[in-house]
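With one protein chain held back, the other chains of the complex are shown just where they sit.
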Amino acid sequence: MKNVFGNNLTLTLFGESHGPAVGAVIDGLPAGIRVPEEAVSAVMNRRKAYGRISTSRHEEDKVEFLSGIKDGFTQGTPVTILIRNENAERKDYTENIIRPSHADYTGLEKYRGYADLSGGGHFSGRLTAPLTAAGAVCLGMLEKKGITIGTHILQIRTIHDERFHETDPADQLNALRGKQFPVLSDQAADLMKHAIAEAADEGDSLGGILETAVCGLEAGIGEPWFDTAEGMIAHAVFSVPAVKGISFGAGFDLAQMKGSEANDAFTAENGKIKTMTNHSGGIAGGITNGMPVLFRTVIKPTPSIAKEQRSVDPETLEEKIIAVKGRHDPAIVHRACPVIDAVAALVITDLCIERYGALWFTEKDKR
Amino acid sequence: MKNVFGNNLTLTLFGESHGPAVGAVIDGLPAGIRVPEEAVSAVMNRRKAYGRISTSRHEEDKVEFLSGIKDGFTQGTPVTILIRNENAERKDYTENIIRPSHADYTGLEKYRGYADLSGGGHFSGRLTAPLTAAGAVCLGMLEKKGITIGTHILQIRTIHDERFHETDPADQLNALRGKQFPVLSDQAADLMKHAIAEAADEGDSLGGILETAVCGLEAGIGEPWFDTAEGMIAHAVFSVPAVKGISFGAGFDLAQMKGSEANDAFTAENGKIKTMTNHSGGIAGGITNGMPVLFRTVIKPTPSIAKEQRSVDPETLEEKIIAVKGRHDPAIVHRACPVIDAVAALVITDLCIERYGALWFTEKDKR
Amino acid sequence: MKNVFGNNLTLTLFGESHGPAVGAVIDGLPAGIRVPEEAVSAVMNRRKAYGRISTSRHEEDKVEFLSGIKDGFTQGTPVTILIRNENAERKDYTENIIRPSHADYTGLEKYRGYADLSGGGHFSGRLTAPLTAAGAVCLGMLEKKGITIGTHILQIRTIHDERFHETDPADQLNALRGKQFPVLSDQAADLMKHAIAEAADEGDSLGGILETAVCGLEAGIGEPWFDTAEGMIAHAVFSVPAVKGISFGAGFDLAQMKGSEANDAFTAENGKIKTMTNHSGGIAGGITNGMPVLFRTVIKPTPSIAKEQRSVDPETLEEKIIAVKGRHDPAIVHRACPVIDAVAALVITDLCIERYGALWFTEKDKR
Partner (left out) sequence: MKNVFGNNLTLTLFGESHGPAVGAVIDGLPAGIRVPEEAVSAVMNRRKAYGRISTSRHEEDKVEFLSGIKDGFTQGTPVTILIRNENAERKDYTENIIRPSHADYTGLEKYRGYADLSGGGHFSGRLTAPLTAAGAVCLGMLEKKGITIGTHILQIRTIHDERFHETDPADQLNALRGKQFPVLSDQAADLMKHAIAEAADEGDSLGGILETAVCGLEAGIGEPWFDTAEGMIAHAVFSVPAVKGISFGAGFDLAQMKGSEANDAFTAENGKIKTMTNHSGGIAGGITNGMPVLFRTVIKPTPSIAKEQRSVDPETLEEKIIAVKGRHDPAIVHRACPVIDAVAALVITDLCIERYGALWFTEKDKR
């Protein structure tokens, strides 16, 4: 498959930045799931551009449910999410020069010249709007089953937020709720915002590292080969534009540890098996162990910068100097957090349906 | 799906460590691909345990092709690889205590007590033998089309190998061929081996970071959403036991860079578009850009260590002290390199079939 | 998967009869395919209700392409088809009694009471509008490669049309083009229309048998197991509402034949291998043999009839007498023909991409 993801849930994204609309179809959602409009809006709002640390292209991103939902409940039929493009200023993007580290060149090769890549076309970050709306539906489903997901900015340049407590980040997840700039430490948040604003002033941009926690998953979810919990999450997370790496638990630090340091010793607590540390990020052998699933993703600096860069004209191969105009985000790390939450929610829902069946999520029949 | 991977190629792994055999079935290989026995053996040999830095369980790992291959060529029908288990010493693994950071506990939960987990069962690293053999077939196919893949140990603890040249690692890939301990710098190799031997002496273990390069891929391979080149590779690579992270190009270092530093400027060379740096790891917007695909994976220290660790009895929940007996690897980083090569080859072959069709690989009809 | 079909092409249908819209997303279409609006309209028109032998619910069925098409060419990105529901008269369908041989009861059980089944909901024949539009795109692609598809009504009650010539129905396919009531013999057509009108007058309905031919396919397409050409076509064709059977070549008549009568002897014609008869319907061992693919489908009489029928109230289980009101088709056999063409085109396109790669269909790069 291609622009389609999932085994039990199937999500297809569609649309181009400067076409009439972007959207998503999710098939496989069980019937009878409540989808409160305000819950979807809350997640969508966290993805919105805001202040001077974001693009000035402000879209309403009004989510229309074209199918699959009635009277606030899923019908069990495919759910179609539509978000119209209203504020496209195509003139901003008319140059025929491929922008460094953008998908301009790869899109040109992939689609052999036929794709409308203005504003990023089908590659545009705007596609994360329906993706986030779809994830919001899953976030609600999971919460009803005691599974919560949250993401914060762990690092921008040399500024670090406090880390999630590896064995119990539940309180920290609560503290993140509703934060438009999802950082645990207010002081770190201020420094990060300042750094982004500074980069914006220079016509430059920044990336960062995000940390995500999934709490409340039982042991036994995932597979030993191929559809490992790590592999499924990673597969989906690399769809979030600008993600260039993912690691679980202690991640790349494991290269410096010995087995005796890295292993998570077992203990029993209130009749339940737990680990005393969580360097494994809640997953062993591809399968959840009942501890929080913890992973980090690295987001590259947004490639659209006002500074001059070297490029070429893809037709003549002449070398050109380019300075990307238009409205751009000097950083998307904060806006990426709800998108990562959404993507994680889709994968976790898929894995839960695999393990427990779709009916696990339905509270009661309407008949 | 579960223990099955791929869109155009479909690989299923089967078998348990202490069952009669482990194996794989690959469906979707085009007819008429030459599969030289010695080429498969060469890759398999690189995966073998050797010296005092590996387990003393030496398996012959004799690959039988039960179907799909005739007279050294693929028939186009499913290829079945069988490797019999001959040297299983089940007594080594009889304790009923779950080993920290192993799949003992997660396997118990996943399979509800029914899986034979002795020696790791279906989770065993032995399953990477048929996986590697399957990948060896693909490595041969790709090489005929000018696509080469290689992996070296970049780091163990604080010992670093030299890095791949980001824009042209072809010579380095050549230098790695046939190395049983795949490290570019001989000095680094000695230090790494020494560190592993030392950990072995302490009853401890080590992990490390591997770096992989794929050369010769054209621009245009992958998808913008979900089946991104990064997502497909990551999905598969997390199946390699002990992998806990993956990053592309500059990876987690991107968090510290500005856009003006991270972006890969374009240039033209001999009528072809290239980038001057390769912080993107050969992929933009999920699609290859014609530069080498570069990624790093982190391998955790092997969890089986002789040192005493805290654990519990999963039935009584009593706390226990465990020291893992049996024959184990103090490190698997070197043995993991050909496995990563194999997995990458499977994914790249899948993506090439997607792009070019299966017939692209067949040289000529036999009729 | 569920409401998603295809390996290389992925089609998802969405929408409810009385919701805001019905539609489809097709992923996997190669870039650079011309999609002439008038060609899509021509196929859509053949599906339209007309005259007194169809429902009086006349929808415009205006096809909007929300994504994936630009300047009349596919972009290579997912194509979204949207058809708004404008003429829904929900009041016609308000009774809470399950209609015999409709999906009312099975939909109630499947979706546990949460699906809006008015007007058939997601089961509605209206969903075949976007399905047909999607197929129309494929019909155009295939025609460019010399592959043509056509369906006629072979039988209604005891009235028979002439059969396709089993080894060369090309002229007959031409004769069918543009016929709103696709029957080869004008005399049979008149008798059939008369029979339908008569049934309508009685408040009753009719079904029939359709015959489809696919010309121009080369030998070698399909698989020996599971994804046989027959299995793939059948899987998709059973999605067309009211289809209850499918057979290839001589079909159920093979039960009465001996091997010496049923076997298709080979001959050579202009340097090409052909069969002298085509009882196999162009497929042997699941794989096309280069002869026309011929299959028949049986369509049950439309279940909505004005005559009184016995039913029950699904809540109280009380027995009830029901007479289905509202606007209904006394027969859909003629309207089903372009839908079968569309579905066949989707499957054949999928199989051709599998065999030849997606680029086979693209005429030239735009770059």
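Note that the chains take the letters A, B and C in the order they are written out, and that residue 1 is the start of every chain.
The criterion applied here is as follows: contacts are C-beta pairs under 8 Å (C-beta built on N, C-alpha and C of every residue); 3 or more make two chains touch, one makes a residue touch a chain.
Since this is a predicted model, take the numbers as computed values, not measurements.
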| item | value |
| --- | --- |
| Sole residue of C:9, C:98 or C:173 that reaches the chain not shown, by the stated touch rule | C:98 |
| Residues of chain C in contact with the chain not shown | 1-5, 7, 11, 13, 98, 100-103, 105-107, 109-110, 122-123, 127, 155-158, 199, 202, 204-209, 218-228, 230-232, 234-239, 241, 243-252, 254-268, 271, 273, 275-276, 279-281, 283-290, 298-305, 307, 309-312, 314, 317-319 |
| Touching residues (missing chain, whole complex) on chain A | 7, 77, 224, 353-360 |
| Missing-partner contacts on chain B, residue numbers | 1-4, 10, 12-16, 19-23, 25, 27-28, 31-32, 64, 66-68, 70, 73-80, 82, 108, 110-116, 121-122, 314-315, 362, 365-367 |
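By our rule, only the chains that are shown with their structure count from here on.
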| item | value |
| --- | --- |
| Chain of greatest Cα-centre distance to chain B | C |
| Identifier of the chain whose CA centre is least distant from the whole-structure CA centre | A |
| Intercentroid distance (Cα basis), chain C paired with chain B, Å | 45 |
| Chain centre separation (chain A, chain B; CA means) in Å | 26 |
| Numbers and ranges of chain B residues touching at least 2 other chains | 7, 224, 354 |
